[in-house]
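Heads up, one of the protein chains got dropped from this complex, but the rest are sitting where they should.
Note that the chains are named A, B and C in the order they appear, and that numbering of residues resets to 1 at the start of each chain.
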Amino acid sequence: MHALLSEILDEVRPLIGQGKVADYIPALGEVPAAQLGIAVYGLDGEVFSAGDAQTPFSVQSISKVFSLVQAIEHSGESIWQRLGHEPSGQPFNSLVQLEFERGRPRNPFINAGALVICDINQSRFAAPALSMRDFVRRLSGNREVAVDLHVAESEYRHRARNAAMAYLMQAFGNFHNDVEAVLRSYFSHCALRMSCVDLARAFSFLANDGFCTHSGAQILSERQTQQVNSIMATSGLYDEAGNFAYRVGLPGKSGVGGGIVAVVPGRFSVCVWSPELNAAGNSLAGMAALELLSQRIGASVF
Amino acid sequence: MHALLSEILDEVRPLIGQGKVADYIPALGEVPAAQLGIAVYGLDGEVFSAGDAQTPFSVQSISKVFSLVQAIEHSGESIWQRLGHEPSGQPFNSLVQLEFERGRPRNPFINAGALVICDINQSRFAAPALSMRDFVRRLSGNREVAVDLHVAESEYRHRARNAAMAYLMQAFGNFHNDVEAVLRSYFSHCALRMSCVDLARAFSFLANDGFCTHSGAQILSERQTQQVNSIMATSGLYDEAGNFAYRVGLPGKSGVGGGIVAVVPGRFSVCVWSPELNAAGNSLAGMAALELLSQRIGASVF
Amino acid sequence: MHALLSEILDEVRPLIGQGKVADYIPALGEVPAAQLGIAVYGLDGEVFSAGDAQTPFSVQSISKVFSLVQAIEHSGESIWQRLGHEPSGQPFNSLVQLEFERGRPRNPFINAGALVICDINQSRFAAPALSMRDFVRRLSGNREVAVDLHVAESEYRHRARNAAMAYLMQAFGNFHNDVEAVLRSYFSHCALRMSCVDLARAFSFLANDGFCTHSGAQILSERQTQQVNSIMATSGLYDEAGNFAYRVGLPGKSGVGGGIVAVVPGRFSVCVWSPELNAAGNSLAGMAALELLSQRIGASVF
Partner (left out) sequence: MHALLSEILDEVRPLIGQGKVADYIPALGEVPAAQLGIAVYGLDGEVFSAGDAQTPFSVQSISKVFSLVQAIEHSGESIWQRLGHEPSGQPFNSLVQLEFERGRPRNPFINAGALVICDINQSRFAAPALSMRDFVRRLSGNREVAVDLHVAESEYRHRARNAAMAYLMQAFGNFHNDVEAVLRSYFSHCALRMSCVDLARAFSFLANDGFCTHSGAQILSERQTQQVNSIMATSGLYDEAGNFAYRVGLPGKSGVGGGIVAVVPGRFSVCVWSPELNAAGNSLAGMAALELLSQRIGASVF
């Protein structure tokens, strides 16, 4: 597996230079482009990695999965009164659909949906940012995982569009806490810094019927785990979920920091990272690497 | 398996009466509501069934999968120059997205996409309706499969919205044949009458890496098969694909005739039928039956 | 007035070369760009003109006013059950709003609304194209006014988007006649050839409380005349009605043939023509000429 991962990174490395590092938030644009890493976490706890697999990066939207899992843990099915689990067919930050569908986001992985999930968690936790950080430390088994306050602050300063979404949902009665406070929590989650190894480990319970081997905890039930995976499969890669299913065939979640996590149920979790993004906002080299991996080892669920 | 299928039908039968038979086309509205059938086709060729599994019904949008497979067979990847494979996040017959995205349908399972696929096939086959009928006869191993001309004619008379889509795509240069002729082919495909057993058998190659056991033909490559399944998984159930993935966890395709076909890769194909639909246009009892089946035997791909 | 009109044409003539002759229909693109004419028709029947005021051109959307007046003549207020008289805030040929508002066009001067008006007239007249031609001959006092069959045929061949609109309205139950037949009538109206003098004269009743001086006929009541003028004022210049009101301050109607007609209630009607269009599809030099005229003689109704 080590050899395969190295070989795949070598094959996709030429793509570096053809994408574009996210720069809509200044602090993200400072990341050097020429980085590439991958880590695979098998169900028996063995880790395989290659490239910059130990380098922490900004998880950004990958954190939306952690928020969703937290919300399911404490509130279960009731969260679906506030949002759906359908693909959106729209850019991740559009307000158009949100207005037509009267403030009810289509799924928890577009920004509006993630904000509703944060609003739900805000009502539950005294210190949502700390609860999240500690939850992710447990999942990843890495007590060093931390929030990049510089990134969080930069995102907050550029919060306008997310604020617009939150206020629009409030106008429809689907936002219960103070908008500014929830945005602070939301950006804190996005600004978590984790490596490919951290993320592969943290997602391993989703490949393992909800059970987290290294911590010995049942995070979700088997059924809930399938449900979270199904939402990643239909809505996990912004407006490119269909293409990810077509090319890779796995439940996955991406972030504009350049990370993509994917899950092969019953086998392993994997995280790839390269900061340059394609037009849809997903890691260019990362998509290619996962496609190769999926094909070489027959990992597609389809 | 026989016992399980019967048991499942008994459990979901009380749902009959809570849905609504499609009646936007008069000929469809004539179907008696209280029918329910299921058929499973294993990779070894064994068929299990219960209820009205031998009764032919109007396949409607399930035919969109056959059209897509035909197009992939003769034109391969080039078809994606004309349409996408992303979920639409819109009702199946909306023109809004089609106008914003300049006549390029999001996927082959919304009406606009299926019309483009028919347009592609129209350019290829001298007699598209006959080619399709014969293709489906081979796939299902049933030489009696036929088009219900009464239904096809009724659909043609109520073609207005589909005609609007086709003309809109023509206005954007993405429709090459005579609109009326393609609509005739399209409705002919929709009006095919097949039973649950026919459809389970016809879809079996999608559970078997593209190989059709009973005819001995490789219909698609293994990779193409995964790709078709991925599109069914993200876009196969109108604006309820996410919910189907969440509840059932399988690639599938539904029709307003009340049929739903699903595929368990490497294991079996299944078709369920009950004419009453839910608000999203999918068989109410059919969804429930597939959810039970998937859970009872652990069939979810997630 | 003659001197003023010549002076205005001289001032705006330098704009020729900065616009673009409509070419989405090939037959329209053949018109030489460097033409410019203006005609004013006073209520006493005196005509003032300058430039190419006698040259016939394709009236295109200006015919939508004639269709509306015909429909009001025979059906009165009942036509507003089928469409509105609100500005659309959208490009003239968009289907988006039409779908959201369930097949009811916003006003009679966007294409969808004009098609509904033609559908209404189609139900009333045995030969709609001839009725229209004769109506316009009476209004203009020019028995030579005729349809350019070459243009009408070219428009029909490029009918796709208008066909899409008509079929979409049919899908919503707001289109009663055969789509192809109504489109034939519609393009026949658009392809009428009239000069600035013809059009100024034909619109004079709208400046004169509905009374057509040269034919001695009361075409509309005073109240109906104000209503038609109000619709021109809020919706007469595609998606630039607000700008026309802001710059010119008169009820008016434009066509992609490069003509613009305007009405100064109680004083005169005016038609200007120059084939090159601005980005909104209105005659570039024509807008400028009407703005100068309106300011020089204090014609704004505001």
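The working rule: a residue touches a chain if its C-beta (ideal position, glycine included) is under 8 Å from a C-beta of that chain, and two chains touch if they have at least 3 such contacts.
Note that this is a predicted model, so its numbers are computed, not measured.
Note on the chain not shown: across the whole complex it touches A, C. In the complete complex, the hidden chain is touched by one of C:55, C:75 or C:97, namely C:97. Residue C:241 is the one among C:147, C:241 or C:260 that touches the chain missing from this view.
Residue C:106 is the one among C:106, C:159 or C:201 that touches the chain not shown.
Panel shows chain C; residues 84-90, 97, 106-107, 223, 225-227, 229-231, 233-235, 239-243, 245-246, 249, 251, 265, 295, 300-302 of it touch the chain omitted from the view. Touching residues on chain A toward the chain that is not drawn are 94-96, 99-100, 159-161, 163-168, 170-171, 175, 179.
Heads up, the rule we're going with is that only the chains that are shown with their structure count from here on.
Under the stated contact rule, the graph of chain-to-chain touches is a line, running from one end chain to the other without closing. Per the C-alpha superposition, chain A sits rotated 180 degrees relative to chain C, a value rounded to a multiple of 5. Distance between Cα centroids is largest for the pairing of chain A with C. With centres taken as mean Cα positions, chain C sits 47 Å from chain B. Averaged C-alpha coordinates put the centre of chain A at 55 Å from the centre of chain C. Counting only residues that touch two or more partner chains, chain C has none.
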